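Removed: one protein chain of the complex. Kept in place: all other protein chains.
All chains are identified by letter, namely A and B, in their written order; residue positions are counted from 1 within each chain.
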Amino acid sequence: MTALAPLAPIEAMLPIPFRVISVSKETSDTVTLVLEAMNGAPTRFEPGQFMMMYVFGVGEVPISISGNPRVPRTLVQTVRAVGAVTNAICGLQPPDVVGIRGPYGTGWPLDEAVGRDLVIVAGGIGLAPLRPAIIEALARRSEIRNLSLLYGARTPADILYKDDLLGWEASSEIEVEVTVDRAPSDWWGDVGVVTRLLPRVGFDPPLTTAFVCGPEVMMRVVAREMRDVGVAPDRIFMSIERNMKCGVGFCGHCQYGSDFICKSGPIGSFSAFGNRLTVDEI
Amino acid sequence: MTALVVSAKGLDDLIRTLKDDGYSVIGPSLTDNAIVLARIDSGSDLPLGWTDVQGPGSYRLEKTGDSSRFSYNVGPTSWKRFLHPPAVELVRIRRRDGTLQFSQSDPETHRMAFIGVRACELAAIAIQDEVFLGSRTVDRTYSARRNDLLIVAVNCGVAGANCFCASMGTGPRCMSGFDLVVTEIIDGDRVEYLIESGSLAGIELLTRLDGRVPQPEDKTNADLAVTKAEKMMGRAMSTSGIRDLLVNQPDHPRWAEVAQRCLTCGNCTMACPTCFCTTTTDAVTLDGEAIRTRKWDSCFSLDFSGLHGHAVRSSSLSRYRQWMTHKLATWHDQFGTSGCVGCGRCITWCPVGIDIREEVAAIGEELLA
Partner (left out) sequence: MTVQELKRNSPILRGLPPSSASFMEAVGRETTFEPGSLIFEEDGPADTFYLVASGKVGLEISLHTGPPALIETLGSGDMLGLSWLFPPHRWSWRARSLTHTTLLAFDAESLRNRCASDADLALHMYQAVAAEAVRRLHATRMRLLDIYPGGDE
């Protein structure tokens, strides 16, 4: 009995080698790697998508892409050392080689922000998958009305992409507000939760699109506050993180209710994730 | 459809013909006091005169006293073991010349013929077809094994206490998805097999077997056998509104109650013919080659939902709820059908005898009360 004829068997599980070109330390436990495909092929992706990164003999993990989508020659990924594989990644140096497959998952829907205000809210390492969206929004600046970035971190030492933030802050293209939970007395930015910054930036709620990424509890609180001031829940987008092994919906690990986060996520709207956001251990 | 009535020898001829055609023939056989699916070489490997008595957390073989070969239901193994094997090598990686060389491990090519596939199992295969072949990305291993597969199904003539295929709409009669379907007709000491075709390959096979043309009473007797099985079936599963029933009640007290009994051993997921989840492991050989292997995994394990050093689903409540809600509810959203075919394996092989039908009923009753 012949089954459905496969349309095009995709070599889904075969990584290709990428060389580490440079490593920069973001914080005490987080590094940003710049990589290049050894076959010279460009790496095209949508802001918000992720790659599966393999370290020889150690394993493979999903890592969001943090580079400029208009510079496909290099792949930029920011990694925090939390487990065996990410610790190994954080120890890489040029000219080490890793395996990469992808990109996988949904992207930040920049088109949803055209002709509207775009508020980008990041918490902690949640800025990493948003960086390509910020870069792309700046590249398409004329299509967007007010553009703002609110970023919350634990302490000033935990802030990612400090040079980018200073550059963005200096430009008149984007309003930037940075806040931390705890600060030494010489801190120049704000202290407090990121939601306290919302009234500071300009946006017209019925004409606003929001991209939110950070710890789930933070995304939920931000999304609710935005909804409460009148932003449509289907215009508030967030990125959900779950365990992933395959990236193509076969391994089952990343299930979040009906979604395979690797396929129909990681990015979805506040209204689409809906009640699941308050179900414990879903 | 063409059909033939054969004796036990005809069944043996069928198996030999398939072997001659180069098939590796897999069917039910008696091993370790259970009827399991394994490679068989002739009709004599089929369990002659045995039946299984199943209950929640219990399985036992008994003699039937006749010469039937299919008077039992499903055992601990399912066909997924052969289409979606427990361990599959994916990739080999070598460090060479300052780079990494990745070579995709080719799926072992097995031209397989399955003998004795039940209606619920045909449904389970169709469900895994949807999982592994139904989207843009196709699973290489499953596809390679599935494409050359020949299926000889069997209509059930008996049903056990844990069978509920009728309420899942998958059986006991085999309707489609097979090359041949066999119905065992037992008349005292005499046992005959009505074999009907379901595909061109099946029709071609029938032309190579000796038998007699079926008479109207053969069809009647075959129908009676399946009807008997339908009537023997155990408790029904209540499936009405089941998706919303489970998805909308993550805080139902029954989840905490069943979590008191559930050992989170994962037996149900291993025995289930549709559970498909896997993990990937890494090993490095002594000569420096790394091998990535895909292995069956279970949503009952803590690691399954591990995220940054902790488990998203740390409680057994959340893990049982994930399994059952996925199987019976969110599967509809993902693949357009239920993930349950009513085979009852999860009930039989649960060490504490949790009955999925009872759990659904308990959650449903609370709603009506």
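Operating definition for what follows: contacts are C-beta pairs under 8 Å (C-beta built on N, C-alpha and C of every residue); 3 or more make two chains touch, one makes a residue touch a chain.
All values derive from a computational prediction rather than experimental measurement.
**Q** Touch partners of the unshown chain, restricted to the chains that are shown, please.
**A** Result for the missing chain's touching partners among shown chains: A.
**Q** Among A:Ile16, A:Val82 or A:Leu277, exactly one should touch the missing chain; which is it?
**A** Of these options, the touching residue for the absent chain is A:Val82.
**Q** Among A:Thr43, A:Gln77 or A:Thr179, exactly one should touch the missing chain; which is it?
**A** Considering all chains, including the one not shown, the answer is A:Thr179.
**Q** Would you mind spotting which of A:Thr195, A:Ser239 or A:Ser264 touches the chain that isn't drawn?
**A** A:Thr195
**Q** So that we can see where the missing chain sits, which residues of chain A does it touch?
**A** 27-30, 80, 82, 123-125, 152-155, 157-158, 179, 181, 183-185, 187-193, 195-196, 199-200, 214-215, 217-218, 221
Methods note: only the chains that are shown with their structure count from here on.
**Q** Please compute the C-alpha centroid of chain A, do the same for chain B, then give the distance between them in whole Å.
**A** Distance between chain centres: 40 Å.
**Q** Enumerate the contact residues on chain B facing chain A in the complex.
**A** Checking each residue of chain B against chain A gives 90-91, 93, 95, 98-102, 104, 129, 131-140, 143, 146-147, 149-151, 177-179, 198-199, 201, 247, 250-251, 276-280, 282, 284, 290, 292, 294, 297, 299, 304-309, 312-315, 317-318, 322, 326, 330, 333-334.
**Q** Going by the contact rule at the top, pick out the chain A residues touching chain B in the complex.
**A** Checking each residue of chain A against chain B gives 1-4, 6-17, 19, 38, 54, 56-60, 82-83, 95, 97-99, 241-243, 245-246, 248-253, 255, 257-258, 260, 263, 279-282.
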